[in-house]
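Let me give you the structure first, and then I'll get to my questions.
For this depiction, one protein chain was excluded, whereas all remaining protein chains were kept in their positions.
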Amino acid sequence: MSTGTTTTGAGATTGANDNYLTCDRGIRSWLLTLDHKRIGLMYMVVILASFFLGGLFAVLLRTELINPGPTLLAEEERAWDFYNHMFTLHGAVMVFMFIIPGIPAILGNFVLPLMLGARDVAFPRLNLMSFYLWLIGGAFFVWVLLSGVIEVWLGIDLPGGGGLDTGWTFYTPYSTTTSSAVVPALLGAFTLGFSSILTGVNFIASIHMLRPEGMRWFRMPLMLWALYGTSVIQVLATPVLGITLLLLVAERVLGVGIFDPSLGGDPVLFQHFFWFYSHPAVYIMILPAMGIISELISVFSRKHIFGYKFIAFSSIAIALLGFLVWGHHMFTSGQSALANAIFSLLTFSVSIPSAIKVFNWLATLYRGSIWLATPLLYALGFILLFALGGLTGLFLGALATDIHFHDTYFIVAHFHYVMMGSTLFAFIGGMYYWWPKMFGKMYSELWGRISAVVVFIGFNLTFFVQFVAGSQGMPRRYANYADAYTVYHQISTIGSYVLAVGLVMVGFNWLHALVRGRTAPANPWGGNTLEWHCPSPPPHHNFSRPQRVGDPYEFRRWRFDPEIDGYVRVEGDPVAPAPEPAPAGTTDS
Amino acid sequence: MTTGGASETGRPPHLAHHFESSSQQVETGKLGMWIFLSTEILMFGGLFCAYSVYRANHPDIFFYGHQYLDTMLGAVNTVVLIASSLTMAWAVRCAQLGKQRGLVGFLALTLVGGAGFMGIKAVEYTHKWHTGKWVGTANMYHPAKADGSMAPPKTEADPAGAEPAGPPSGAEAASQPFAPPPDRSQVLMPSTGPSGMVALEPSPALEPKAAEHVELEDLPPAERERVHIFFQIYFMMTGLHGLHVLIGMGLLAWLLVRAARGVFGPRYYAPVDCVGLYWHLVDLIWIFLFPLLYLIH
Partner (left out) sequence: MPPSVIAVLAQLPDTFWMPPSASSYSGDVDRVFYLILWICALMFALVAALMTIFVVRYRRREGKAPPPAPSFGTALEITWTVIPTLVVIVIFYFGFRTFLDMATPPPNAYDIQVTAFKWGWAFGYPNGHVDNRLHVPLDRPVRLVLRSEDVIHSLYVPAFRVKKDVVPGRYNTIWFQATKAGEFDLFCTEYCGTKHSDMATVVVVQEPREFERWLDDAGNWAEKLPPAEAGRKLWEIRGCKQCHTLDGSSRIGPSFLAIWGKERPLSDGSTVLVDENYVRESILDPSTRIAAGYENVMPTYRGRLKDSEITALIEFIKSLAPAPAEAGTPTGGGEDGQR
């Protein structure tokens, strides 16, 4: 494959048979591909499948909660167990298989080399390996699910246990004593973490070494800054989770007892280890989302991003500060008041860079020319949901109120606003934004907007009411609850159905675009990052010659052409008084 | 990054399509390796962290446990591993200079060093297996395994000495005013108060003869059941390290085969370089493990 790359560089390659989707045929050409775009698409298939699975669990558990007492199963204990397994699998699948890999592995893989004007990521083989590690990790979770089904419905006792009922946090000593399939789940999470580390290594090396001429650090698209911050966290935090999970495996298999109080160990040490990874992991989820939003806001308001350096540095600040706040998950665990105070203060410090980002995005909208296309609708939804999720974090950083809210529905609502509301909105927005680039097909704008509104309403209906339930004292992870909380749960469950309908609409819109969508122009939105400089879908090797770039947020060189329903680059010198030393970009198409 | 024209002609066979020059490719590979090594350090960092927490909270069991490690074998292993690091560095140098025989020879020597290390480790592990200090529930000090003489029975009323700072427990509780509920615990109770990590007050019995030999009886009663923790940490740390040595040996064998075929030379030695970095890291981790586990005072 590497020999065929020295195609003579001149001229834009636009032949239909040259794009990465059609240049090679057959299943082998996909499974053994080293092309970052194809790997990104393979990730897309499996990650969206796990999102569907996690969503199914969510709908099931919300249905169980529509009334107090058992709902889906008649017997109390079976219903409780069912619920406990559902919320655990929902959490574990969504966190380890969807949200953490979601944006970096799908959109990051597809877009990062294109944005760099590179032909691939730094280590294509490693990239394929992380995909297969993901598959192995996913297979462990599929086994966890299957074993649960086998145990419950077929009544066969498996030696390793069935299902998973520990909560995605695997707190000891519950996780070392329960009879469900904890070991396969731990190995699955470990393998997924390994996959995530290798992706991070790849991205850092790519961003350091493959930047094209002219792309200084502060000329990088903000999406790259965000992916860089994400990768730093992946590389630094995930190994600690890895060793923690391995110790837990040793604990269960051998009875090592480092975390088990009945063997002289310390269960709170596990929590420290676990959150040392898992809190930064929250930023693995949100940082790339912020990167997408920075791109969308700027492109769809046709205006240079406001406060570029502040947004870039705030990404790095969040990545680094995120390592210092893990203790705020343990305010009620009995750690000393001094530790609580320090972690509380550090936790507040993370809110500052997040606030800076929000204000800069708002300032970018100011005096723009705002085009309310579907991706921007999601970006605006992101800003609202992230603002709400971030602001409610203040209640949880403050010690006095956190004591009351810890492990109640308030927390559940808070992290769904930031992890699901924000990250998922950015993810969907990013998918809509790059869909034409990925497949060369346009989606239905009307249905895109309608479904965006449905998803937004459904989301808020589901989760806003949980803030109220939580402040009223409704504990989380409850299969059963006092009658006083019924109304909150019913509103929430109805909301979750609306949300599910909205997401199904999104899925159909994407599928419809694949089958029936009209052909997309190379640059439907007028973006100026390098991926819009090559055809849609991109050729196998992205760019036929090295790129030179200027300011990624300089849109005045692109003019809308109704003929192709997309933007074309205006040659010559349309930029009046250039604020930057002349972008001087090249490349046609 | 700026050698734009080099891509047209004369691309060396090892240069992947997405790099513009060999030097860019080598630099990228090295950067990736360093990043990966930092993840390795953090992975071991978790274990070092667990070590520190337990060492700080239970210094006595670490002192007691370390007496069962063979310092001599550990020291020999340290020397073997440092020597293999030296030969590895030499192998890289030979690759850079194009000395084919030197490269193969030093790689082979490094591999032998790794094998020697694992051999000595195997001797140590076997000895521990035979003396009941194996990992997990097989450990003779493990509470789940221990008989009455090792671990005081927990649900009986203990003599006052067992829980020096704790409230009175056991059967007499019901008759005493202001007593806690009767002991129903299946778990160890902490030796000190409520907040923070469970910390043990230094035992007066140990202070005077800290540097000498310590018997199990010298340990505070509550600590006797935790002795196994030292061995668990020992096996986790050296086990993970040993796994890394084994992986390193696999990589060395792969390098050796390729080196024997003459793949490497002054223009292409990046794999030798990267495996070298990895090997040095494994060596470095052992240099921390040895004093922390074997040379406790």
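By written order: A and B. Residues from 1 in each chain.
Criterion: a residue touches a chain if its C-beta (ideal position, glycine included) is under 8 Å from a C-beta of that chain, and two chains touch if they have at least 3 such contacts.
Remember, predicted model here, so these are calculated numbers, not experimental data.
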* Structure fact -> Contact with the hidden chain, among A:Ile316, A:Ala387 or A:Ile457, goes to A:Ala387
* Selected residue (touches chain absent from view) among A:Thr33, A:Asn84, A:Ser294 or A:Thr462 -> A:Asn84
* Over the whole complex, note the residues of chain A touching the chain we left out. => 77, 80-81, 84, 165-167, 171, 173-174, 177-178, 261-262, 265-268, 301-310, 332-334, 337, 340-341, 344-345, 348-349, 351-352, 355-356, 358-360, 362-372, 380, 383-384, 387-388, 391-392, 394-395, 397-404, 406-408, 468, 471-473, 475-482, 486-487, 490, 553
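Just so it is clear, only the chains that are shown with their structure count from here on.
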* Quick one: report the Å distance separating chain A from chain B, using the average Cα coordinate of each chain. => 34
* Structure fact -> Per the touch rule above, chain B residues touching chain A in the complex are 1-2, 4, 7-8, 11, 15-18, 20, 24, 27-29, 31-32, 35-36, 38-40, 42-47, 49-50, 53-54, 57, 135-138, 142-144, 186-188, 194-198, 225-226, 228-229, 232-233, 236, 240
* Asked: What does chain A use to touch chain B in their complex?
  -> 1-2, 5-6, 8-9, 113, 118-124, 126, 197, 200-202, 204-205, 208-213, 235-240, 242-244, 246-247, 250, 253-258, 261-266, 268-269, 273, 334-337, 339, 541, 545-546
